[in-house]
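Note that one protein chain of the assembly has been removed; the remaining protein chains are unaltered in position.
After this line comes chain A, so read on.
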Amino acid sequence: MDERNNGKPRRLRKVRPERSAFSAVGRKAGQVPLPRDGMKGAAGVSVSGHHAGQDETAALVSGVAEEREKLLSALHGRHLARQRRISFAVWGMQALLLALFVGLWETAGRLRWIDPLLFSYPSRLLEQIVSTMASGTIWPHIAVTVAETAAGFLLGTLLGTALAVLLWWSPFLSRVLDPYLVVLNSMPKVALGPIFIVGLGPGFMSIVATTLSVTVIITTINIYNRFRDVESGFVKVVRLFGATRAQLFRLVVLPDSFPVIISTLKVNVGLAWVGVIVGEFLVAKLGLGYLIIYGFQVFNFTLVLSSLVVIAAVATVMYQLVAALERKLTAGWRER
């Protein structure tokens, strides 16, 4: 028994001498007993490899169950360790890039390689953010902008999906509306902003309307196209059971399109921010977009850039929330 245990890893190394990490991990985890002489033996390999390979297979097949177990867990451990190393390398590189960018910007600003009035520099931005947070003046701006974005995002997604359902329900209607959708989609709808302001008054409503104008049409088009792409075999299955159109929608079309609806949510988070910031540029007295415009007017680019940093942070949080929602809703049947 002992002899086999000692012998096996040695043979493995003979067969795959290039994979030195195998026994290394085994040793580290203490799962594959590998005495020192085993390593030495492995280093001086010159025995006929082919026969050793067959021996190895035989050992794997007929070997004691727990021995096989050890081999598998050692291989698995090695795989995990490798994956972890890659992840660390990626994170390290990301952190390094960020540090380089921030450092270079800071240096360039302080040493006046770039005009700090225009481009400011990171420590000033940080100072600005921290002081406005401490004094509490920034919170109302963040709250208003987040509320507008969330409202625009949710309403836009709901309205867009509802329109898509309507188009799917009535192929005639969808043919009638097709050219209008194409035109509306290619038109820069934020240009409608002034009309919303006049119509809905300057404030929350017109900003949400601007956001909707950006999100609704593209949501409708994306989701409607997915509805039409539903696997025809799925449709046939329920039609053969005599399903009504409502049942077809509820049992097949909607669940089959679910992943696309969720990924449309992700796109809409980004679009909603565009709509809100533009809306605030046009009209607001409060909000991060307003801060940007205000900073621009008083030539305070530190304020402009720090507002952008805050927007980036909040938008990322929102995006991550939607991504978490996606994972939660589509768990279980992701793999097809």
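Everything below uses one rule, namely that contacts are C-beta pairs under 8 Å (C-beta built on N, C-alpha and C of every residue); 3 or more make two chains touch, one makes a residue touch a chain; residues count from 1.
Here is the rule we use: contacts and distances are computed from a predicted model.
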Quiz item: Which one, "ABC transporter ATP-binding protein", "Tryptophan synthase alpha chain", "Probable glycine dehydrogenase (decarboxylating) subunit 2" or "3-oxoacyl-[acyl-carrier-protein] reductase", is the UniProt name for the chain you do not see?
Solution: "ABC transporter ATP-binding protein"
Quiz prompt | Candidates A:Phe119, A:Trp169 or A:Phe258 - the one touching the absent chain | solution = A:Phe258
Self-check item: Among A:Val130, A:Leu158, A:Val237 or A:Leu321, residue touching the chain not depicted
Solution: A:Val237
Quiz item: Hey, which chain A residues sit against the chain that's not shown?
Solution: 231, 233-234, 236-243, 247, 251-252, 255-256, 258, 332-333, 335-336
